[in-house]
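Just passing along the structure, written as structure tokens.
One protein chain is absent from this view; the other protein chains keep their places.
Up next is chain A:
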Amino acid sequence: MRSRALTTFAALAGTSVLALAGCGGGTASAPAADIAAQPEFSGTLSILTKFAGEPLDPYFENLAAEYRKAHPEVRIELIQETDQSIKDKLKTLTASNALPDIYFTWTGNWAENYVRGGRAADLSKVIGPDTEWGRTFGKASLDAFSFDGKYYGIPLYNNGKFMGYNKAAFAKAGVKVPATFDELVRSCPTLREAGYEPIAFGNKDGWPALHYLQQLFAYNVPATTLRADFDPATAKLDDPGYLTALKQFKTVVTECTDTGTGTNGVLYTSAQEAFSSGKAAMYYQEILEFDNATAGKGLTPENFGIFPLPVPAAAAGDPKALEGSPEGYLVNAKSPRAALAIDFMKFATNAENAKTLSAPPYGQPSTVVGAVTPETSSKAVYEGIELVNKASNLAIWLDTVTVPEVADAWLAGGEALITGGMTPEKVLESVRRASASAK
């Protein structure tokens, strides 16, 4: 009886494996979506956004309502997720072959996976830099979603990372905007004496540390070396700039945060709150957060200033590089409504909607040329976008530019560096191991 049960179990397991293997093949061989066809204005268009929660969620809801006024036969199914939840949602939908018609993406390895897997439609015919629609975007933002000379993404908004500072706190402490990394570190005790936490920092989720690290890597490691090191196939990770950057990051945590080795126990949003309530003098943040930082009662827009993380002396990388990248949307390569999806995204990125997106309360600086102006956006958002446009090179977020296994090793290493659980040398060694394993 027992042997019969085992035989049955083995047969079931074998059948299951065969069935699973039979499911293989995925969408790579799926027929290409005809994105340039005349759209049929009927049916349901599904869209997965990263705009869940206040103040962003009304943006796509309003867009959908406006679009339906012009095309009442079209139904729009919005799936709105947050920055954190969309990662799981996208992977679940991908694994179950249930991606919506239009879905959010980051740049770098994140988007590349969808392109490589045949899940993203080639949009070159409609959004290439020489097309009518393509010319409405900044070229760098289109290029961020380009792979092997083809254009896949619809960039919606730009982003960059800056040190936000409280001008009133700096004035009270008699501190000037630091021009070098050393000046930044030296300003911290003075700000602390004036009654402020110099830099608010919460690393509970791990990725905020990666944002510091990526900017410091861009300063300390030559750009060509960095690019090669992001790909496990060519990675060596032996440039001395990595160790320099890791040590500089540790210095910032030790000298400039009040939580120091306990920073991993603080939420990113708690740090944001400490800055916007006026308790902290600085906070390293994305352009997308600027309008939120001044939305409360503590920090006024007039007292809010920004500067790029100051460049360390004798840095061997690119001193004009800035961390950031646009975020955008892909069209499902298997979507039967690809042409309708393109029409909707053209509507979403027209001049009027681009300006609405760039203005408060949304404050998401559109990638559409001319949408971000001092009139349409807050002063800080406009200034941030100007600096992004002037940057010689945009360093894509460390957790999306490289493969997940390596990104995860950097994340654990950043946390260990903060607690003192690992030395910079050990962190780099663990990342090298992860990179070798991901080859």
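Please note the rule applied: contacts are C-beta pairs under 8 Å (C-beta built on N, C-alpha and C of every residue); 3 or more make two chains touch, one makes a residue touch a chain; residues count from 1.
Assume contacts and distances are computed from a predicted model.
With the options "ABC transporter permease", "Thiosulfate reductase cytochrome b subunit", "Heme exporter protein B" or "5'-nucleotidase, C-terminal domain" in hand, the undepicted chain maps to the protein name "ABC transporter permease" (source: UniProt).
The hidden chain makes contact, of the residues A:R119, A:R337 or A:R432, with A:R119.
Across A:S187, A:T244, A:T263 or A:T349, the residue that sits in touch with the chain not pictured is A:T263. From the options A:K172, A:K204, A:K346 or A:K379, the residue with contact to the chain not on display is A:K204. Listed here are the chain A residues that touch the chain not shown: 9, 12-13, 16-17, 19-21, 23-28, 87-88, 91-92, 94-95, 97, 113-114, 116-119, 203-206, 258-259, 261-267, 270, 274, 404-405, 408, 411-413, 415-416, 418-419, 421-422.
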